[in-house]
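Here the complex is missing one protein chain, while the rest keep their positions.
Naming follows writing order (A, B and C), and every chain is counted from residue 1.
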Amino acid sequence: MTALASSLRGTFPVLGTLSRGHPMIYLDSAATAQKPQAVIDAMTRFYTQDYGTIHRGVYQVSERATLAWDAARERVAHFLTAATADEVVFVRGTTEAINLVAESFLKPRIKPGATVLVTEMEHHANIVPWQLAGAKTVPIPISDTGELDLVAAERLLAAGCEMLAVCHVSNALGTINPVVELCRMAKRHGVPVLIDGAQAAPHLCIDVQAIGCDFYCFSGHKVYGPTGIGALWAKREHLAKMPPYQGGGDMIDLVTFEGTTYAPAPRKFEAGTPHIAGAIGLEAALRWLDALDRVALRREEEELLAFGTGLLAEVPGLRLIGSAREKAGILTFVIEGVHPHDIASILDHDGVCIRAGHHCTQPLHRRLGVQSTARASLALYSTRDDLEKLAHGLVKIQRMFN
Amino acid sequence: MTALASSLRGTFPVLGTLSRGHPMIYLDSAATAQKPQAVIDAMTRFYTQDYGTIHRGVYQVSERATLAWDAARERVAHFLTAATADEVVFVRGTTEAINLVAESFLKPRIKPGATVLVTEMEHHANIVPWQLAGAKTVPIPISDTGELDLVAAERLLAAGCEMLAVCHVSNALGTINPVVELCRMAKRHGVPVLIDGAQAAPHLCIDVQAIGCDFYCFSGHKVYGPTGIGALWAKREHLAKMPPYQGGGDMIDLVTFEGTTYAPAPRKFEAGTPHIAGAIGLEAALRWLDALDRVALRREEEELLAFGTGLLAEVPGLRLIGSAREKAGILTFVIEGVHPHDIASILDHDGVCIRAGHHCTQPLHRRLGVQSTARASLALYSTRDDLEKLAHGLVKIQRMFN
Amino acid sequence: MATSDEMYQAVIIEHARSPRNYKPLVTPTHHCDGRNPLCGDEVSLDLTVDAEGRITDIGFQGQGCAISKASASMMTAAIKGKTVPEARELFERFHALVTGEPTDEKALGKLVAFKGVAAYPMRVKCATMGWHVMMEALDENREKRPNGSEQ
Partner (left out) sequence: MATSDEMYQAVIIEHARSPRNYKPLVTPTHHCDGRNPLCGDEVSLDLTVDAEGRITDIGFQGQGCAISKASASMMTAAIKGKTVPEARELFERFHALVTGEPTDEKALGKLVAFKGVAAYPMRVKCATMGWHVMMEALDENREKRPNGSEQ
């Protein structure tokens, strides 16, 4: 059943280590994913054999770094099914991507107080940047199962807003949002759409052209890549019109003390020496993913999610949060009488790694009427055994406190 | 003489490789420095044994990552002789640091068109961000040897400006600027000072308190650390008052759709999942540097620079650019009748790696009346042999073209 | 090798389930609210300190994990009846205990149950939250009442 997952585990060195003296059961992949050996090796190779900076050197290691950087951009474009690599901007991660769009795309278009439509399930990264850019964030409500209210969405779009910003997959509920439909609705109202793909990129096959959005972004560290790198995809016509975000080397055309002209996109948005090793690691991660049968893996994940959902349902006092029909591998829950922090801590003592807290979704937690929750999240190396260990621990914890 | 340098070379794996089939002579360390094995190992260890995200996890790898992240901040504070680690903000590099200060410190204080004093030798990274923030950049002139005109500086400060932004060491001229004196002058006029330490950090011992500046920044990749990480140091009272730069996870206190409150500095300025591996690599780099006798290395570099200056003086038609009395290991030059690009290319064919172009200092090149220059820059692994190979190649090139 | 018993001792779970002094005071002389933005935990603390500087009553309320709740509960039990300097001293000892510094464990009495926290740096904040709020309550009011009973 999870034959693929089991065969993959060996390529993730961290999964073979001990945690608190027990074999590590890593169930926090929605926070950050572990890295396959291929990704680690790509970066080590860069730093030990080929290290140089990009663009400005004619010597061999700089030439190689430049070609690798360009190849990484091509790889990201392919991963997102983008029309061209020029539509891909390298950033630190999803958070920076959204800040870039808020600052360079939204801010020049709006008066302070203009509305950006978000959802009740958004990550702080898809709320705070719009607020910092001077907008008011207005949420599309969700149902108790964790699904977007599309009727309300239509109404709110009709009421007028400058932007729609919505996650493709919720990091707290697992909900897969109907982004194609949302984009179609927004288009009818002339509203540009940003899709936060941080949680979708590791689970789904992405096609930004089929989705019909204006902006799409994700973080490298959640798709088995390194920290400090991510990508923003934007329609070429938007990038062409947007002013630069940060200023510095490599994003300029001509600098004088009186004023400066800028390079064309995407370079216009990539000031300074970038995270070259990060792009190389991300390229390796996406190449590694590309070589897998992602459709089969998605099916396995659905089966694994169903299996885990069943197991957790049997834990006395446990309430699962988020039961959308379309859902990625995220299991968020509370246990009557036990604080999520204690759940995570006690599981940790047995080597089981899950997350407790608000998962950077305070407004969602307020909507759900809970202070915090516990969350176990799956990746393509997750197995039934992981979930059995989790359920076993939860039963023990439930007994400890009741 | 360069006994230390020779003994260090073995720990830099790239230096043992071939470039275009020849033993690599790497003389572009001002662009980016090679990495010692200790830095590469620290990151590999993180990704293979300890990988997890920071702050929000109670499980062991997250705990270790969090402690490592905090330790990296402490290490940077120590490296800069800062009073406290809370004054250190992790950023992508020098460029992002300056953009952060321009956006969050300067912009709220000024009316568009206000003056930021820079120098004729600044890197684009210390010009364009101020312009993007709405300021006019006015340069302090330099002498033909590449030294700042302090009389002019005093006059320009007296004429009124909102900020002084100056490099500690020039990446094109090698000039070590009298930052203590400049800060003293600026203080008399009530002008806050940012020091761009990108080129100073690899060469000098930094003491931000003794310098007396308000902001100091550097890039990890130039101090033998990884790409994608750097640090901004700022006086605590500035950080406390500055609004956040980017919004998202980890920089918040309380998020609602109506408005958001923020965490105290430095977290307020570190939105999103940061480049954790980068901080760990930077910590390893600074720890490695700390263990060396930096005073002795600085003396060796001065001797090596004098040696190289002498060698280049013997190349027919060569003109050295930048001959400040206080100078770091940077040798910038032009050769009559040969374009710098051709110099770099032909040297490259023999494995000698130098840089040609404007080195992100277009205004300086305009001031010097040259389109572009060639630059060889030293690091603590540089040797006399490197410079002899360079000089040998230059003589050959000079003959080819004349 | 770690076991959950190390940190989640029976006495801790018992206090978390039935916290002592879990109430607001009607006329406290000192008060402080604390919140940990990372985990959302909250503590609200009331104290009554008499003219001799003795803590005559104490009450807390809040949301939090078992460690933070039990710690606040056992703190209230431990410092009730103590003088302010004694409470401060106990804080120092407790802080040392949970951060793995040497201290006189006997002087801590039942509080020694929290020794296991030292192995889990991420949980130190939970174990000390109530204590920090208590210290702040005492500090804060000292400034407001410069002629008050604390030195």
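Here is the rule we use: contacts are C-beta pairs under 8 Å (C-beta built on N, C-alpha and C of every residue); 3 or more make two chains touch, one makes a residue touch a chain.
Note that this is a predicted model, so its numbers are computed, not measured.
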Contacts of the hidden chain among displayed chains: A, B
Residue of A:57, A:146, A:226 or A:322 in touch with the missing chain, whole complex considered: A:57
Candidates B:349, B:367 or B:392 - the one touching the absent chain: B:349
Contact with the hidden chain (one of A:32, A:48, A:66 or A:273): A:66
Absent chain, residues of subunit A that touch it: 55-58, 62-63, 66-67, 252-254, 263
Missing-partner contacts on subunit B, residue numbers: 20-22, 337-342, 345-346, 348-350, 356-358, 362, 365, 371-372, 400-401
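Note that only the chains that are shown with their structure count from here on.
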Chain whose mean Cα position lies farthest from subunit A: C
A-C against B-C, pair bridged by the larger set of C-beta contacts: A-C
Computed distance of Cα centres, subunit B from subunit A, in Å: 31
Distance between the centres, which are taken as Cα means, of subunit C and subunit A, whole angstrom: 39
Centre-of-Cα separation between subunit C and subunit B, whole angstrom: 46
Junction residues of subunit A, two or more chains touched: 20, 341, 345, 356-357, 362
Subunit C: positions in contact with at least two other chains: 38, 120, 123
